[in-house]
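Of the protein chains in this complex, all but one are displayed in their positions.
Coming up: subunit A.
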Amino acid sequence: MTNVLAINQVGYKHNFKTILHDVDLTLETGKIIGLLGENGAGKTTLMRLITGSAKGSGTIAVCGDTSTAHHKSHVSFTEQLRGFAASTRVDRVADFYRTVYPDFDGARFEELVTFLQIDTSLKLAALSKGMKEKVIIALTLARQVNLYLLDEPFSGIDSMSRKRIISSILKWKPADATMVISDHYVSEIAPILDEVVIVKDQTVYAHKESDAIREEFGLSIEDYYESLYAEGGADRD
């Protein structure tokens, strides 16, 4: 089994405050990984470190390449559509993606747009929360890369949109690509996760196979996650 991601002793500080420290994490190809942690635990920071848009200490190898400048060509991550004016139409954003990313597959994007029922003539400012997440998913999955990062795609959206998004992930994630989905509420995506990575105490606190959690502890992923948070950070010192 080959690794798509190898994080070695990574740390990140912001204004002298430690956000993440001593992060070690290896992910294999072809998996769906749940990145779980409370709000502010450092999940988004970890994603930004992986893409190279944030710089920290330690090394991060994507497909064996430790040069963060090369990571953007292996990783698809759409961070909240930041950088686009509110008056930009969805199809203009897609045009931008097509220009910037050689791996952006227009036909795949059209399929996703149809499946997710997106009106691409809408301006970003006119998108509901759920529709905005669908646009992000379509843009992210239309690229053909080794690693997909989705940052809390289900927060604050209705259950029908959630089901569509989950189906689109199962349909369009390439078999040998790995996808990391962050969330602070796990029960809705638990059945589709191969593994869970739990961020706590500014580091990767646990990394386990989902079915191993159920098999070994007889616990749901949610109960396991909550039990780790109930342990409290002081116990490990």
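Methods note: contacts are C-beta pairs under 8 Å (C-beta built on N, C-alpha and C of every residue); 3 or more make two chains touch, one makes a residue touch a chain; residues count from 1.
Operating definition for what follows: contacts and distances are computed from a predicted model.
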*What is the protein name, per UniProt, of the chain that does not appear here: "Hydrogenase expression/formation protein HypE", "Transcriptional regulator", "Purine-binding chemotaxis protein CheW" or "Multiple sugar transport system permease protein"?*
"Transcriptional regulator"
*Options A:3, A:88 or A:220, residue touching the unrepresented chain*: A:220
*Which one, A:66, A:80, A:117 or A:167, makes contact with the chain that was left out?*
A:167
_For subunit A, the residues touching the chain missing from this view_ = 30-32, 163, 166-167, 170-171, 175, 187, 190-194, 210-211, 214-215, 218-223
